[in-house]
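What follows is a single structure, written as structure tokens, with notes after it.
With one protein chain withheld, the remaining protein chains of the complex are depicted in position.
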Amino acid sequence: MHDKLNALPMKSVRYFALAVLLAAALLGAFSGRALAQDPQPPSDDQVNAVAKELYCPVCENIPLDVCPTQACAQWRELIRLKLSQGWSEDDIRSYFAEQYGDRVLAAPPLQGFNWVFYVLLGVFAIFAVVVYIRVVRNLKAKSTAADASAIASQPAEQDDYLKRMEEELNRREKSS
Amino acid sequence: MDQNVENSPKTATAERRSLPTWVVVLAFAVLIAFLALIGVGLRRVQAGPIVIGQKVPDFSMISFDGQTYNLSDFEGKVVVLNFWASWCAPCSQEAAELEEAWRNYLPGDEVIFLGVDYTDTEPEALSYLAKFDITYPNGPDLRTRISQMFRITGVPETYFIDQEGKLAYVKKGPFASLAEIQAIVDGLLQ
Partner (left out) sequence: MLANFGFGALIITFLVAFYGIGAAIYGGVKNSARWVESARLAMLLTFPLITLTAVSIIILLVTRQYQVQYVYNVTSDTMPLYLKITALWGGQAGSLIFWSWLMSAFATAVTLRRWDRDREFLPWVIVVSLITLAFFVGMSIFIENPFERFWMSASGREMVAMFQPAGATPLLPSDGRGLNPLLRHPGMVIHPPMLYLGFVSFVIPFAFAIAALITGRTDDRWIRITRRWTLVAWIFLSLGLVLGSRWAYDVLGWGGYWGWDPVEIAAFLPWLSGTAFLHSVMIQEKRGMFKRWNMVLVIVTYALVIFGTFLTRSGVLSSVHAFAQSAIGPLFFGFIGITFIVSLALLLHRWKDLTSAGQLNSMLSREALFLLNNLLFMLILLVCLWGLIFPIVSELFTGQKVTFGPPWYERITGPLFAALLLLMGVAPLSAWGHSTVKTLGRAMWKPAIVSVAVLAVALASGVRSVGALIGFWLVGFVIAITLYDYGRAIWARHKRSHEPLPVAFWNLVGRNRRRYGGYIIHLGIVLMALGIIGIEMFQTETQGTLKTGESLSLSGYTVTFRSLAEWNNPDGRNIARAVVDVSKDGRYLGQLAPRRDFYFDAQQSMTIPGVRSTMDDDLYLLLVDWEEFNSNQATLKLFHNPLINWLWVGSFVLILGMLVAAWPDQEPEAAVQRAVQKANGRATAD
């Protein structure tokens, strides 16, 4: 049924539907915004809630909501402006990322080169866990072997005196 | 990195006297890759990605009035690239001088001034430009790309690019006078 012949009319129908949907969505958004439009400007708390997860390059590693510089004060005012225009928190965050780069976000978004970070982190973690499991397996396997054979040679222990002392110390420690 | 070294051999049998070559090679490879990474990072911090005399890679800036400026458009001209922000007090000390210098060079058409607005908010930036009546092209540093390309250490900072597109001079901090700007630019024009 989806052959090339009727693809064209189908497409135009789809476009029409899309346009209607879009119009409806826009209408909804506008009416929603009109409702949301508060006579009062957004409070400091609303601004800080957004700013908390943003980082301004001027004060590195300090969240925007507590950074005391003039630059950050301006950013907070910008957040206030956007909030009063009815932007959502996510919109504002992505606007800031768009304007000032991904570094303003609390963690790099999952895109582009940042995948390297998450993939390698996973690889490292899995590697550590695999190593752990192998070590445990080996040691478990050893425990099934005869006890006598499990005693490893102490390579550098030439000194009989020292050996006795070590043994004595070990004994004391184990008993305590 | 040390995890690598640590365990793979743990599973090897104890009879062999030395570790398998691949383990040793892998361990060193990982360590050296790690060191190389840090080393290159350090070099960038120390020298900056673009050193004087080096060709400046092309970049584009969209000005506040929506026009796109590419560095490559200005080949054959001296480019004065100034990083500023409305929140930066020292920037306003040099704003008037920069504008005056721009107006002096405008008839000659040999020099272009570009202002890059670093991590700034647009309303404040526009009122700053209006306050100092700045007429040369200015635009926001989108995604802080341009500033990271030069790895600026603060604002104001000004980069002078010669007619061949090579970085000629870097001024960190505000200019003391109009004469200082002109001395640098005139030196490049000769």
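Each chain gets a letter, A and B, in the order it is written, and its residues are counted from 1.
Criterion: contacts are C-beta pairs under 8 Å (C-beta built on N, C-alpha and C of every residue); 3 or more make two chains touch, one makes a residue touch a chain.
Here the structure is a predicted model, which means the values were calculated and not measured.
Looking at chain B, the residues touching the absent chain are 2-3, 5-6, 9-10, 14, 16-19, 23-24, 27-28, 31-32, 35, 37-42, 44-46, 49, 143-145, 148-149, 153. The chain not displayed touches chain A at residues 43-45, 48, 53, 55, 57, 59-63, 66, 68, 73, 101-108, 112-114, 116-117, 120-121, 124-125, 128-129, 132, 135-136, 139-140, 142-143, 145, 150-157, 161-162, 164-166, 168-170, 172-174, 176.
Assume only the chains that are shown with their structure count from here on.
Centre to centre, using the average C-alpha position, chain A and chain B are separated by 28 Å. Remark: chain A residues 56-58, 69-71, 73-75, 77-78, 81, 97-103, 124, 127-128, 131, 134-135, 138, 152 touch chain B in the complex. Only residues 3, 6-8, 10-11, 14, 85-88, 119-124, 140, 142-145, 148 of chain B touch chain A when the two sit together in their complex.
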